[in-house]
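The complex is shown incomplete by one protein chain, all other protein chains being positioned as in the whole.
Showing subunit A:
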Amino acid sequence: MSAAEDAVRAANTRNAWALVTPALILLTFAASGPLLIVLVYSFLTPGQYGNVEWIFSLDAWIGILFTKDIFDETYKLADAHLTIFWRSVKLSFLTTVITFAIGFPTAWFIATRPPRSRALWLFLITIPFWTNLLIRTFAINEVIRNEGLLNTFLIWLGVIERPIQIVYTDVAVLIGMAYVYLPLMVLPLFAAIDRFDMRLLEAGYDLYASRWRVLRRVILPIVKPGIVAGSILVFVPSLGAYVTPRVLGGGKNMMIGNFIELQFGQARNWPLGAALSMTLLMIVMVALLFYVRAASKGSNPHG
């Protein structure tokens, strides 16, 4: 150990810190900082016209699951809140399943095209991203509303006599979210399928596997990283979706995102909104944990 070596090492350490500083600053101000503010706000008392008063209170956290009866001051389970949580998780899960069911064949189709047309197909998949989310959602609304394209067409065909009520139901929210998040499923699936060695299909067929078993025993296990990535990319934003349930679900079919907005808006209960945001974050983290663990376990069926 010479002094020179020590000096070099010290310089390296200094350089390393200097290089990660931008990332650290960004993380502090863009991620950890705001999160910390939300966390602190969730333990304060709501101000009369919004904002917060700096008085410590657990009411917001209790308010997530319970409501205080105005008359006898007892706590009751907040059914409405639980319904919203349950609907959010259910719709997000179904959105993930639907986007996978549509996205997998789509990604497979694109990945098996000749390289030149592949770029075009991928480009087509990403086109909806170029349009504002709100406009896309209203476009869906235009298709499925009672006087919209779909109902008019079905009535014209004579399949139905009266328009089907789709808009302002959970189904409408599902259709909207599946449409909005489909590219997020297709792209990682495409990346995984693109890397898949198609010669393995022949090996599977050669070893007496039917088409279904080749899919289940060869293709799906190998492209699983893409399935995991796509599912996470769809499930997480679905859970916090705001615009889609607002426009297509109407006032009744709220999801967590709308509920949080309600607290910061009309309800003027910022601490409850903050506590709900933290809850959403925790649900996402728990869901991810379960999913990633289940996915890595599943990769070795005999293990």
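In this text, a contact is a pair of C-beta atoms (placed from the backbone, for glycine too) under 8 Å apart; a residue touches a chain by one contact, two chains touch by 3 or more; residues count from 1.
Heads up, the rule we're going with is that contacts and distances are computed from a predicted model.
The unshown chain of the complex is recorded in UniProt as "Spermidine/putrescine import ATP-binding protein PotA", chosen from "Methyl-viologen-reducing hydrogenase subunit delta", "Thioredoxin family protein", "Fluoride-specific ion channel FluC" or "Spermidine/putrescine import ATP-binding protein PotA".
Among A:6, A:53 or A:202, only A:202 touches the chain that is left out of the view. The hidden chain makes contact, of the residues A:218, A:241, A:255 or A:283, with A:218.
Touching the omitted chain from subunit A are residues 197, 199-200, 202-210, 213, 217-218, 221-222, 299, 302.
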